[in-house]
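Pasting a structure here, questions to come.
Only one protein chain is missing from this complex, and each of the others stays in its spot.
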Amino acid sequence: MSALLAASDFVRPPIDWHAAAPELTLLAFGALLTMMDIGWLERGRKASSVLASLALLATMVPIITLAADGNDRTMFGGAFVVDNYSLIMKAMFVLAGYVVVLLSTNYIAEGDYWENEYYGLLLSSILGMVLMASARDLITIFVALELLSIPAYMLATWRKRDLKSNEAGMKYYLMGVFASAVMLYGMSLLYGSSGSTLLADINVALSAAGDPSSVVVLGIIFVTVGFAFKVSAFPFHTWAPDTYEGAPTPVTAFLSVASKAAGFVALMNIVFVGLLGRDDVVEPLMWVLAAASMTVGNLIALRQTNIVRMLAYSGVAQAGYMLAPLAVYGDVPETALGAVVTYLVIYAAMNLGAFAVIMAVARKTRSAEISDYRGLFHYAPGLTVAMTIFLFSLAGIPPLGGWFAKFRVVEALIDANNASGVVLGIFVAVNSVIALYYYARIGLAMWGEEAPDGDLSKVDVPVSLVAAIGITAIVTIAFGLGLVVGDFTDVSLVAASGG
Amino acid sequence: METIADLDWLLTALVFAPLAGALVMALFPQDEEELHKRLALLTSLVTLGLGVFLFVEFDYDNAGRLQQFVDWDWIEVIGAGYTMGVDGMSLPLIGLTVLVMPLVFIYSWDHIPKPGNAKAFLMLMLILETGMIGTFVAQDLILFFVFFEVVLLPMFFMIAVWGGEDRRYASLKFFLYTLFGSALMLLSFLALFFLTTDPATGEHTFNMLVLSESAGDGIVRSTQLIIFGGMFIGFGVKVPMFPFHTWLPDAHTQAPTQGSVILAAVLLKLGTYGFIRIAIPMLPEAAEAWAPWIGLFAVIGIIYGALGCLAQTDMKRLIAFSSVAHMGFVMLGIATLTDFGINAAIFGMVAHGLITGMLFFIAGSVKERYHTLEIDRLGGMLVQAPKLGWILGFCAMASLGLPGLAGFWGEFPAILSAYNPAAGIPEETFRGYMVVAAIGTVLAAGYLLWLLQRTAMGEPSEEFANDPEITDVSTIEWIAWTPFLFLIVLFGVAPGLIFEVTDPAVVESLNNCIQVGCEVAGG
Amino acid sequence: MLLNQFLLLAAALFCIGVYGVLVRKNGMLVLMSVELILNAVNINLVAFGALTDDVGGEVFALFTIAVAAAEVGIGLAIVLLMYRNRRSIDLSEADLMKG
Partner (left out) sequence: MNALLAAALPVFTEGPSEVSSVTREANWFLENAFIIPLLPAISFLLILFFGKRMPKKGAEFGIAAVGIAFVLALITGAAWLDHRDNFDGQLSESPATGIEPAHDDHADDGHADDGHEDEGHEDEGEDEHAIGVVADDGSTSSDEVALAVEAEGDGHGEEGHAYVAVQNSTQWLQSGGIEFSAGTLVDGLSVMMLFVVTLISLLVHIYSTDYVSGDRRYTHFFAFLSLFTASMLFFVLSDNILQMIVGWELVGVCSFALIGHWWEEKPNSDAALKAFLTNRVGDVGLLVGMITLFFAAGGGQTFDTLSITNTINQGGVSHTALVVAAAALMAAVMSKSGQFILHTWLPDAMAGPTPVSALIHAATMVVAGIYMVARLYPVFWEGMQIPGSSINLLATVGAVTLVGAGLLAFVQTDIKKVLAYSTVSQLGYMAMALGVGAWTAAVFHLFTHAFFKANLFLGSGSVAHAVHSFDMKKDMGGMRTFMPQTYKTFIIGSVALAGVFPLAGFWSKDEILVGTGGWGIFGGTGGPGSYTFHLTMGMIGAALTAAYMTRCVYLTFHGEYRGGDHGHDDDHAHAHDDAAHHGDPHESGPRILYPLYILSGFSILIGLVNLPPGFQLVPESWQERFLHFIEPAGASYFPAVGHATPSWSLAIISSLIAFGGAGLAYWYYFVKVDGLARSTGQKLTELPNGLVTTNAWARAGHKVLVEKYYLDHLYTGIIAGATKGPIARAANWTNTHLIDGVVNTAGETAVRTGRQVYDKIDQGLIEGFINGSGRVSDATGQELRRINSGKVQNYAAILFAGAAILAGAFIVILAL
């Protein structure tokens, strides 16, 4: 055996355990959770959510130590990179996951679902995301993507006997598979054009050429389509409303935030590292996707009566805003990257918060219809204020976080100092106004109308939900006031790409 | 321009005192109404005290320079600073704000509109106050923008929750319009940011002081025009300027009295303040090119607002429309780009704030007594509530620009300045505007006296003839109103109190643009 | 090397797969069509890998195969679930949620 090993000239690549520590921690806890399930069966139910929370908090430890260390780390020939950017994204995924656990605790426990598996799958999906943050190689990205997607398909179908949940999972699954198939096809073309799966190498190979060949263009577009699906950009958003509506609400929150963010992370990895020299193709592509997503998403959201579907379409529009900086990424890479990262973080906070309130309200109304939000202010003022914060933050009203996110986007667009950037900026501006309409409509229903049937009984909100709402609200406001912006924009993928 | 920094805590305290009060109020349960009223009033009085202190500390000999100046880091990544300062341009408006708010709280003592919940209502107003004061002291574009927008939400909810029949429509409209404006405004701010560098640091900056000093230097003319256009819409919506005005009548009509008063007294001034603080000093060249258009919209607004008033059947809506006309005068003064005109505009803002605010108070009290504001159904108020009627008459006179009362000094100098706008602006056009604006004063007299005649004069209609609810001005109302009435007279008799404060600041701000070739007339 | 032939084969397979995905109502057949698409990718990867004499292509293909297996497993589970609840695996019938 050792002879065999010695005979081959394979040398195990050096492994920086510290760099991989977050993934390994998650993996260990995930395995533990699964073992517990196998060993304890139902007895482990109570402990599982606690364990999941612990897993996520424990994962934060290596992330923090890595951040404190401050050195960029590279493994596997550049396929796995730990830098500021990836750490921030990892932290975001982990914390978003933590909030999702908080959201899930009561929902899953009270709903007669399988709990241990649920958390196990959740952790494995988060693992995929955390991995994605460091992935700088097509294969890694693909594996990470599937690692985060496959558990998510199952989570979406978690309410096994519910037709809607089935349908949600089915649609999510099939569309996901189609999209990853297209993406893979695109990856194969990129690989073929550059001869490497490493993004840095791809960049070098593609940048060297003059005009892009059709194969490259096709590859870029197909790859982009794969992630556009993930971030639910128009016209690849079709699954999102149905899946969001049908999936269990915590899972919806998870999908709408973490999964979307993972899609963006992957997209940014590819775009900023692998395609930095091909902004002539990518920028107009992103421009079209961004403009179409924000406009169509907002317009359709106007007509929604179900708050979750509305948030799904709002999510499409938000994806459009987030894609917008990528339309000028070649001109102002740092600003554009910073804008997307900031937006992702803030979006995570406010959207999770909104879902937390939806879950809290649904505990009384058993419904997610907007009409059931009427008069909420009169019997649940705290929830109303929280919901108002989240909704108007999504709309981008200062001093709530959303404005800062949008500000960064517009800043990047204007900074590019070209017509397409400014026009897209105007798109963002006009769309913010359209979007306000449906957000404010809910605000109006909550504040300005009478409760249906005059039912003013209080809403019983469990502690975990309160905690989730509190955390997200604080983060949302803190961002809005400019208190914790910190290093979010110091991230640079350009350095990593060497370009 | 040099700044004066003596008390670095003062402005921060002034801005955030109301917010702090609101947070304290949040700790107490909703049903302790009296406590909340007291807390709110106390907070606003503390703020007023800080405001008075600011007035005392203010160095009137250096009214042209920014005082109590602070320039701390805030959001470094985007280059936004926590920069605040007060000069003669903002001081009167701050004074107006801190003064109006306690009076509104006093008025609220027995006028909490349906559906109640004093706690939330008062808290919203306190947040509003923070936003308004903040806007007037901010010396950083982003800080300005944030405060500018902070007022949106509380006002939205004040209208949406405590408003009249059509409150949902009105509040949404208000919100959508202003957001639209500020979204474009933000684009302009950003463009300005990226096209200007601070000569001291070599970096882009949002610092309004630096931007005013560079005054669009080095920005291509066509770009300047576009940037100014964005600000024009942003501020114009808030003013509101024709044709962006349609949110105003709805918002005013539906808002609760307190909301209308605040809206009229302070909120509308944020837009005009933006023009004189930001748009004009920072882009004088574009301002010059835009000036004829601003002037045109201003005079259209004057005539149009007046015609709109003549068509109204609802007292409150009429007053609301009159704001369009009055702010037209303010905008006309601004459009001249002369120090004289801008002084007039600032005076006009304060005067309009006092007068129209007062008119809305009256409308609120009329509504409370008669349960309607339909002009046709009212009448004979002078018989049943003579003091209320006379106050209405007084305010109508003030509003139509009677000399000796504050309204005149906003209107007349604006018209005067239009005769002789800054160099580079077509004189003939503005003289035409002047005549139109002067005709606007006739229409103003028309609708106001018509309102007065039909509501206050004559015999009470049968419907209300023996209505015991129709009482004269109550003590609370007197307390809340007397300062308004007093100031309307005081500023009418001694307009120098405001002009002398604003003048150096305005001259200073226009001086900057002289350096880039925009001349100032009359100075 | 006859790269183009491989690429064309892959493209053809891809198109057939897409066609199957779009027109087949039966969930199982749709899953099989997806497999066709994935295999088209694999052909591409291997062909490119051979072209550039780089092992990465084959590695990638291996990953794809493995992941596809997992994916299809999930897919089968979901289709089974559908069947359990609806007694049908006709995809076009599942339209409870729309708009």
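As written, the chain order gives the labels A, B and C, with residue 1 at the start of each chain.
Basically, contacts are C-beta pairs under 8 Å (C-beta built on N, C-alpha and C of every residue); 3 or more make two chains touch, one makes a residue touch a chain.
Nothing here was measured: the structure is a model prediction, and the numbers come from that model.
Although it is not drawn here, the omitted chain touches the following shown chains in the complete assembly: A, B, C.
Of the listed residues A:F29, A:F178 or A:F390, the one in contact with the hidden chain in the full complex is A:F178. Screening A:F222, A:Y343 or A:F479 against the full complex identifies A:F222 as the residue touching the chain left out. Contact with the undisplayed chain is limited, among B:F174, B:F408 or B:F464, to B:F408. The residue touching the chain not shown here, chosen from B:G163, B:P284 or B:P495, is B:P495. Among B:T223, B:T246, B:T429 or B:S474, only B:T246 touches the chain that is left out of the view. Shown as candidates are A:V288, A:I426 or A:L481; the residue that touches the absent chain is A:V288. Interface with the hidden chain, as seen from chain C, comprises residues 18, 21-23, 25, 30, 91-92, 94-99. For chain A, the residues touching the chain absent from view are 170-171, 174-175, 178-179, 182, 211-212, 214, 217-218, 221-222, 225, 229, 235-236, 238-239, 241-242, 280-281, 284-285, 288, 296, 298-303, 434, 437.
Mapped onto chain B, contacts with the missing chain fall at residues 173, 243, 246, 304, 306-312, 338-344, 380, 382-383, 393, 397, 402-404, 408, 412-413, 415-417, 419-420, 434-435, 438-439, 441-443, 445-447, 449-450, 453, 456-459, 494-496, 499-500, 502-503, 506-507, 521-523.
The rule is short, and it goes like this: only the chains that are shown with their structure count from here on.
A linear topology is adopted by the chain contact network, the touching chains following one after another without closure. Separation between the centroids of chain B and chain C, computed from CA atoms only, is 64 Å.
Rounded to a whole number, the gap between the C-alpha centres of chain A and chain B is 42 angstrom. By the touch criterion given at the top, residues 7, 10, 14, 17, 21, 27, 30, 34, 37-38, 40-41, 44-45, 47-49, 51-52, 54, 56-57, 59-60, 63-64, 67, 70-71, 74-75, 77-79, 81-82, 85-86, 91, 94-99 of chain C touch chain A in their complex. The touching residues of chain B, counted against chain A in their complex, run 30, 74-78, 80, 115, 120, 142, 145-150, 152-153, 156-157, 160-161, 163, 167-168, 171-172, 175-176, 179-180, 183-184, 186-187, 190-191, 193-194. Residues 338, 377-378, 381, 388, 392, 395, 397-399, 403-404, 407-408, 410-411, 414-415, 417, 422, 425-426, 428-430, 432-433, 436-437, 440-441, 443-444, 447-449, 480, 482, 485, 488-489 of chain A touch chain B in their complex.
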